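A protein chain is absent from this complex, but the other protein chains hold their places.
Chain lettering (A and B) follows the sequence in which the chains are written, and residue indices restart at 1 in each chain.
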Amino acid sequence: MAAGETGKTTYTVPVGPIHPALKEPIQLMLEIEGERVVNADILLSQVHRSIEWLGMNRNNPVQTLYLAERICGICNICHPFCLAVAVEQAANVRVPDRAEYIRVIAAEMERIHSHILWAGVAAHEIGFDTIFYLTWRVREEIMDLIEYVFGNRVTKAVLQFGGVRRDITAEQLPRIRKSLDYYKSIFEHLRRILLEDKTVQMRTRNVGILSGEDALKLLTVGPTARASGVLKDVRHDQPYSAYADLNIKAITPDIVTGTVVGDVYDRIIVRLLEIKQSVEIIEECIARMPEGPIMSEPKMPKLLRLLTDAAGEGIGRVEAPRGEDIHYVRLESGQSTLATWKVRAPTYVNLMAVPTILKGMQIADVPIAFASIDPCQSCTNRILVVDKATGRKSVVGYEEFHGLSVEKTKELQR
Amino acid sequence: MSLAVIILGSVVLVFIGGFFSMLYRGIDRKLVAYMQGRVGPPIVQPFRDVQKLLMKENIVPDGAVSWLFNAAPFVCLITSVLLLLYIPLFGQKALLSGFGDALLVVYLLILPSLAYAVGGFASSSPYATVGAQREMVILMSYEFPLAVSIVSLGWRISHATTSNPFMFSTIAEYPIWSLVGPLGIVGSLILLFALMVITSGKGAKVPFDMAEAETEIAGGILVEYSGRNLCLFYLADIVKAFAMASLVVALFIPYNLSPLVGIGTPVLAGVVDALFFLVKVFVVMFISISVIRTATARFKISQASWLYIMVMTLISLIGLILISVDLMV
Partner (left out) sequence: MERLTPQAIIDSFRKELGGGFVGGSVYEREIATKKNKFRSLWIEVKKSAFRDAVEHVCHLQKYPHLAIISSSDLGAQVELIYHFTIYYGHYLEELSLGLRIKLPKSDLKIPTITDLIPGAIFTEREVQEMMGVEVVNIPDGRRLFIAEDVPQGVYPWRKDETGPEKLLRVLPGRQPRGKAKEG
C-alpha cells in the first residue's frame, strides 16, 4: 500500500476500499495531521450492480420489485415498499387496507432488526466486542420472528403491487406478542449497556458532531438528522401506507438528555428509542388491523397487463431504518419495463455529511463516527453498467481471470 | 552457577514458561468467550495459531527497511523471553536472580515495546506508522506510574532490611503486607491496583490495544507482518503478558504454599508451590486482562495516555504517601 505524502505536516491515510472498519467497500481518503483528521474525501464507485439500469431495460415491474428487495439485504422491505408505493401511484393501483397494515408491520420489524444490528456494529467499531455479541444475540429473536411471520429471515418477498403476498393469521399473533414482550423486557438492559456504560460514553460523547444547521444544509435524513435535532420523519410528516392512521412522533435525543448535541451518543439514543417505538407501532397495527383482502389484483398476467398499459409517474417515500428512501417511477404506456426508475437511498445523502462529521476528529474516532450514520454502500452504489475490458490492462476479462485462477491453484498444489 | 547450567536452565525455563503462557492465553480466550456468550476457540488454539503462522509465507513489503523489519520480531521475542529468566517463576528463585533485580525487569519491559514500535516504523505503511506512534505514546505513559509503584515498594522494604530492597529474594523475604500497618495496607492495595491496570496496558488488549486497533488502523503495527515474523510477535505478546503477571505476583504476592501447609519433601513442595504460583498468576491475568477487556470499549490514545499519566500516577503517588505516613506514625 502506498503512503501518499501531501505536504510537510499532513499525510494521507486511505481507509478502504477494504478495511476492518468498513462492512462494505467505500474509500475514505483522510488527511491526517498527527492523530487528527484535517480533511476527508469520499470515493464511491467501488461496487456497482446497475440495478436501476436492469429495472429500466431488462425486467418487467414485478421482477424489478424483487430486484429492489436485493438492493440492500438489511433494507429488504423499504426498497420494494418504496417502489410499490411509487408504481401504485403511477398506475393508480389501490391497496387494500389490511395490506397496508401488514406492510407497516413488516417495515417496523425490519427497523428493530436494523437498529439492533447497527448497535452491534457500532460497539465493534469502538472495540467493545462484548456488546457486539450480546446485541447480535438479542437480534436473533427478531430474525426468528420475521422468519415465522414472513417465511424467510432476510429477503422476505412479501410485497406485491397492490398488496402483500402473505397474511398474518390469528394463530400467529401470540408468537408475535411473545417476541414484542421480549424486546420490551430487555429494553432497559439495552438502554443501560448502550447509554450508561462509562467507556461507551467516553468514546461517543462529543464525537462526530453534526449541527442541526449542517444537517439541514447537507440534506441528511433519518436518525442522523434527528440526532441533530431536525424533526424529520416521513412517517410523521407525509405518512404513507398505514402510518397515516397512526400519528408517529419523530424522535430526537433531547427526550432523554434534554439537549441536542448531534454527536454519536445522540445517534445511539435515537436508534435505541426507535426500537421501542417500533415495538409499540407493531402492537398498535395488530390491534387496528382491519379484516379484508390482502391483494387488489391476485392474478399475475392481469397485473402485468395493467402495469404495461399504465402511463404516469409517482414518487414513493418510505422511512427506512437509516433514513428516507425515495423512488421515482415513470411508466410509459406499452412499455413492459419501467420507463424511468430512480432510487435514492438514505446513505446517498447522509454520506455528504461525513467530511463534516470527521473534520477535527482523531483517527480513533473515524470508524465510530463514520458508522454512526449507518452507511449502506449496497443501497447507494447500484447504478453502473457492467464494464467490459476496455483495452486497459487493469481490467481482467473473465477467461483471463479464470486462467490465472487455475494457474495459481496448480502452483499451490505443487 | 556454571555457564552450562544457565544455558540448560534457560532452555528448560523458556519452554515451560512459553508453554504455560500459551496455555493461559488459550484459557483467557475461552473465558472471555464465555463472558461474551460465545463458545470460543479450544484452549489449545494459541498452539495451533503458532503452528499455522509458521507454515505461512513471510512477506516483506517493498517500501520497508527490510533488515529492521525482520529484526524487530526477533528482538521483541528475545527480550520478552529474557523477562522469564529474571522474574521468579513457579515459586522458585529466578534463574538469573544474582544478575538483576526488579528495576532491571522494569527496564527490560520497555524493550519489547520498543522493538514492536521499530517494526511498525520500518514497515512503511501509514497504518503501521500510526500504530507505532501510539505504541510509543502509551509506553511513555505507563512507565511513570509503573516506576512509582515499584520504587515505593522497594523504598518501604529498604526500611526493614539493609540488603538490596529490589532483589526479588528480599521482596519475598519481607512481603510488604507484613511490614506495614493498616494505612500502609490501604496504600499497598492502591499500588497493587495501579500495577494491575498497568498490566492490562502491557498486555496490549482492549481497552489498551490502540497500537493494533483492528477497526481503526487495521492491525496497526502488525498490518504488514505475516508468517514467521507475525508468529514471533504473537509469541512475544503472549510471553510478555505472562511475565508481567508473574512480576505482579513476585512483588505483591510472594508467598509460597508449602511452608504454610507444612510439606517437607522438596519435590512435593516444589510441585505445590508451582501450582500455587499458577493459581496466583491466573488470578492476576483474569482480573487485569480477561475481565477488563470484556467490560470496556477501546480507549482513544489521548484518553489512555491521560489515564496513565494523570490518574494512575496520582493513584500510585497516593499509595506512596499512605505508605510513608504509615511509616511515620
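Note that contacts are C-beta pairs under 8 Å (C-beta built on N, C-alpha and C of every residue); 3 or more make two chains touch, one makes a residue touch a chain.
This structure is a prediction, so every number in the text was calculated from the model and none was measured.
Enquirer: Touch partners of the unshown chain, restricted to the chains that are shown, please.
Expert: A
Enquirer: From the list A:53, A:66 or A:182, pick the residue that touches the absent chain.
Expert: If we include the chain that is not displayed, A:53 is the one touching it.
Enquirer: Pick from A:139, A:203, A:232 or A:271: which residue touches the chain that isn't shown?
Expert: Looking across A:139, A:203, A:232 or A:271, the contact with the absent chain belongs to A:232.
Enquirer: Provide the residue numbers of chain A that touch the chain removed from this figure.
Expert: 44-45, 48, 50, 52-53, 56-60, 63, 89, 95, 97, 100-101, 213, 216-221, 230-232, 234, 236-245, 247, 250, 288, 290, 304, 313, 315, 317, 324, 326, 328, 330, 336-337, 339-340, 342, 344, 348-349, 351-352, 381, 383-390, 392, 394-395, 398-399
The definition used in the following text is that only the chains that are shown with their structure count from here on.
Enquirer: Okay, in this complex, where on chain B does chain A touch?
Expert: 35-38, 61, 63, 124-127, 129-130, 133-134, 206-207, 209-210, 213-219, 294-303
Enquirer: Hey, which residues of chain A end up touching chain B in the complex?
Expert: Result: residues 1-3, 11-14, 19-21, 32, 34-35, 123-130, 133-134, 137, 197, 199-200, 202-203, 362-367 of chain A touch chain B.
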